[in-house]
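Scroll down for the structure; my scribbles are underneath it.
Note that one protein chain is taken out, while the other chains of the complex remain in position.
Letters A and B mark the chains as written, and numbering starts fresh at 1 in each.
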Amino acid sequence: MEKEQNNILEEVTQGDYKYGFYTDIEMDTAPMGLSEDTVRFISAKKNEPEWLLEFRLKAYRHWLTLTEPNWAHLHHAPINYQDIIFYAAPKRKKELTSLDEVDPDLLDTFNKLGISLEEQKRLSGVAVDAVIDSVSVKTTFTETLSKYGIIFCSFSEAVQNHPDLVRQYLATVVPATDNFFAALNSAVFSDGSFCYIPKGVRCPIELSTYFRINAANTGQFERTLIVADEGAYVSYMEGCTAPMRDENQLHAAIVEIIAMKDAEVKYSTVQNWYPGDKNGLGGVYNFVTKRGMCKGSHSKISWTQVETGSAITWKYPSVVLMGDYSVGEFYSVAVTNNFQQADTGTKMMHLGKNTRSTIISKGISAGQSNNSYRGLVKIIKRAENSRNYSQCDSLLLGDKCGAHTFPYIKAENHSSIIEHEATTSKISDDQLFYCNQRGISTESAIGLIVNGYAKEVLQHLPMEFAVEAQKLLAISLEGSVG
Amino acid sequence: MLSIKNLSASINGKEILKGVNLEVKAGEVHAIMGPNGTGKSTLAYVIAGRQGYEVTSGEIIFNGRNLLELSTEERACEGIFLGFQYPVEIPGVSITNFLRTAMNEQRKYHGLDPIPAKEFLSKMEEKKKMLELQDKLTNRSVNEGFSGGEKKKNEIFQMAMLEPMLAILDETDSGLDIDALRIVATGVNKLRRPDNATVVITHYQRLLDYIVPDVVHVLFDGRIVKSGGKEMALELEEKGYEWIKSQL
Partner (left out) sequence: MEHIQIETDLKSSLESIFTEKSPTLFSKDTPYVAGVRKQAFDKFAQLGFPTARQERWRGTDLSKSLAPDYEFIMEAPGENVDIEKIFQCEVPHFETFLVAQLNGWYVYRNSPLTVLPSGVVIGSLAKAFEQYPDLIKQHYGKYTEQSAEGLIALNTAFAQDGIFIYVPDNVTVPDVIQMVNIVDFDRNLMLQARNLVIVGKNSHLRLVQCDDSINHKVTFINSVSEVFLDKDSSLDHYKLQNKDEHSTLINSLYFYQESGSSLSSNAISLNGGIIRNNTTVKLAGEHSSANIYGVYLMDRNQHIDNQVFIDHMVPNCQSSEMFKGILDDHASGVFNGHVMVRKDAQHTNAYQSNKNILLTDKATVDTKPFLEIYADDVKCSHGATVGQLDGDAMFYIRSRGISEANAQILLMYAFAAEVVNKISIPELRQRIDDMVKKRLRGELSYCDQCVLHCSTQEKKVSFEIDVTKI
């Protein structure tokens, strides 16, 4: 009977990826490989101002001096940056003015992904910026938002239409020199989303970006910049998928958030890049730098992430708590299965007085995967009366996977309090028997228990996302494909 | 309804049940009594199909089906309910969610559609009222942070919701104060129907003041050594288990 249960466990932990299709679209691509010419090519394609080209070139030259970081609990074959296409865009014949002009194949792609770009059909009222490979194909609800003075558009459009705002905030949170992948992104980023919420405005709808890698041998390097001016509020969601391919695809994104005085930004991610197959072949290498700056006092930045995809995840959404009384939050569920590897966590840098941060991390490892939490909490001398609470739990399914916790805690003043707790557990035989005895199959029981375990994080997701995330969690671990 | 013949079972190679015979008919309440360590809980687990127990001989027939061929959840779907002596905690899973999942899986087994949300909620209200349960209880995670009494009430509540054919209540009275005991017993009595049956496993006679059995069995050293009417429980209480031993 024990053997049978192991079989079931094996079955339910070997779900299939349902976003693995590929759309055949005519593409406009850069030549393979990376050089100053590639950087110039991208900048020219986007008709960028001189200062932005300079920014890119400076980043590229700095990148050449760096080596890939190797401190994470991750193993992969070396990445050959000359084998990657750094720019790929669906060919467009002319400027789009309405949805009717979007390539029907593209629309179909997003419909298959469950992302509707047709505004009138959206019930939930979510504005979407859809990014495929290197460029944004469509941003919805732009007009509705502009009534509030909210700017929500693709990064490229922002460079053309709001150059001063972009120049003022670009790379102020994640400098081009921040790390290897940030430098790479700063050199070759192709598109992404830009969002500006003016003073005192509460964004009435959820904003969202949907990222899709489609083309082969293509890296995706998007860049998101969100600025919430004084007293503003916005809830932002990000989703991502990629086709199933045998080779690994590189994704190196940057997200920067700036929250001014009394502003609040809630950023939610459901990351479901292609994780590779059951034998560890293929999958996205996800090296992402996400950081928010609580610039003004009483500001708040909250990261919520559900990470189920990618062959490798290297990602530490962080908050720099600069303003006094500012608040940083990080809620994370990371699932790894088969041969996936995740090294993810957060950094909370307490610089202002009376700052608060909360970290809730739930790791779930299955198959032969490795799942690590890595986090830093630092409270400097000036940050009097600051608080941090961290809780990092790991759940192991099966005895071939690994779950690791690497918290770094640094305290430099005596009026602050830091608390860190971590536990490791498995689904007990008693719990499974109890569920079975009530008529619940082992497969459903695992889904039920895993969702219960992740509840503390899932409840921080916006409604639109929470249901999807719950299903995704079950699917990542179950055999049933939706 | 339930027919157990010459059932022997062991755990880790140690024989616990040594030829149990038991017949339970629809509409009956049976009590199984006996000192600690004689195999009462093992009998309950073997009927429910807990892994780790090896049936070495005998059979369990339930409504004409051989239970030993079915998985734990199939037995549950056939109508076997086990009220646990030590219910396990399942953090983050609300009782509502848990019960709806259980109920729908059981309905699926019988080829029925999932229960509509409204119907489910009103059924929950009705059963809560019947068992004098607090409203908030069902929003809490399954057994997490529950007191001993709350856990046992929750077991009876689940039984009321799932409406099993045969309920086996394993030491449901242990750890209960007199008020909780009364509520639990009232629940069991109210759920009694001509087409279902209950097996109450207990150590003390106390519970049987509230749930009056049709038949009382004494399980001793892996066998049912004596069966009789409800008056036997009183006799046992008075004379102690030594009396049984002396008769063997």
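By definition in this document, a residue touches a chain if its C-beta (ideal position, glycine included) is under 8 Å from a C-beta of that chain, and two chains touch if they have at least 3 such contacts.
Keep in mind that this is a model prediction, so the values were computed, not measured.
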Listed by label, the shown chains touching the absent chain are A
For the chain left off this view, which of A:D164, A:D246 or A:D399 is in contact with it? A:D399
For review purposes, identify every residue of chain A that touches the missing chain, sorted by number. 71, 73, 381, 384, 394, 396-426
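Basically, only the chains that are shown with their structure count from here on.
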List the centre-to-centre spacing of chain A and chain B in whole Å, with centres computed as mean CA coordinates. 48
Across the complex, what residues on chain A touch chain B? 1-2, 5, 428-431, 433-442, 444, 448-449, 451-456
Residue set of chain B touching chain A in the complex reads 48-52, 71-73, 76-77, 80-82, 84, 87-88, 90-93, 97-99, 101-103, 105-106, 109, 141, 158, 162
